[in-house]
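Up next, chain A:
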Amino acid sequence: MFPMNACNLSVKVRQKHIIGPINLTISEGGITVLMGPNGAGKTTLLKALHGIIRLANGQVTFATPAKTAQEQQSFVFQSPIMLRRSVLENLAYPLVINRQDKQSAMERAQTWATKIGLSAHMDRPAPFLSGGEKQKIALARALITSPKLLFLDEPTASLDGAATVEIEALLSEAQSTGTTIIMSTHNIGQARRMASRVLFMKDGQIDAHSAANAFFDTPPTDAAQKFIAGDIVL
Partner candidate 1 sequence: MIRILLMLITVTFATYSNADMMRMAVTTSFNNSGLSEKLLPAIQADLGLEVQLLIVGTGQAIRLGEAGDVDAILVHSQKAEEAFVAAGYGTHRREIMYNDFVIIGPTDDPAKIRDAKSAAEALRAIVTSQSLFVSRGDDSGTHKKELSLWSSTGIKDEDLGPWYRAVGAGMGASLNTAAGMGAYILSDRASWLNFKNKTGLGIQFSGDPVLFNQYAYLSVNPQRHAHVKHDLAVKLETWLTSLRAAEIINTYTIDDQTLFTFNAE
Partner candidate 2 sequence: MNDLWNGIQQAIWLTLTLDADLVEISLRSLRVTLSALFVSCLIALPLAAILAVRRFKYRRLIISTLNALMGLPPVVVGLIVYILLSRSGPFGVLGLLFTTHAMVIAQVIIITPLITSIAHQSLRELWSEYHDLLISMNTSKWQRIKTLLWDGRRALMTASLAGFGRAIGEVGAIMIVGGNIDHATRVLTTAISLETSKGDFALALALGFVLITLALAVNFTTHWLGRTEREGRW
């Protein structure tokens, strides 16, 4: 499926230019962390790469046909979207959608519910759980199909430390079992802990793209340097 190539990609919303033109290659493995100031276009880029918003220009291609590639991706949104169903049914949903038989889908969902520590709440309606629990469900629901590529949009933005630790552990495990991860974050500490590569965005453009160590040791651009130092990037 890899490498993923974004070629001359740009997005407009109601004639307004949001991001691009962007050229980008992501190869297999690791965690690519997307950083940048508010309004730089991080969410838009993630959604554009995932193919759930319309591109004004350019294209995203994979080494496999588009349809196969599409089926091997998952996306975790910033505020988790819970189906109005039980925890278990939320987890099983992607499997049921992909025509897996109900029995084995439910068994797999149970395994995941236990894994994220929600085995006691499997039959409760998911929308009524806490923010951290919902985000764990969203992540487990994204991982249950064993995707090759996982996008996350600020997955821990509104969570407390304990929940953040759990999410990060799940991500590290997924990464080690063959899921390539692209995630955005505001949290520089998280970026330092998780990133193998860093994408730095500014004004709808990619300002820097480098290995994580290099990025934090010797920031390649002025904006990146300011951002890491905690200054406001305009």
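Candidate entries met the following condition: all candidates are chains of the complex that A comes from, given by their letters.
Observations
What we mean here is this: contacts are C-beta pairs under 8 Å (C-beta built on N, C-alpha and C of every residue); 3 or more make two chains touch, one makes a residue touch a chain; residues count from 1.
These figures come from a predicted structure and were not determined experimentally.
Among the candidates 1 or 2, the one in contact with chain A in this complex is 2. Touching candidate 2 in their complex are the following residues of chain A: 50, 52, 70-71, 74-75, 77, 81, 83-86, 93-94, 97, 123-125, 127-128.
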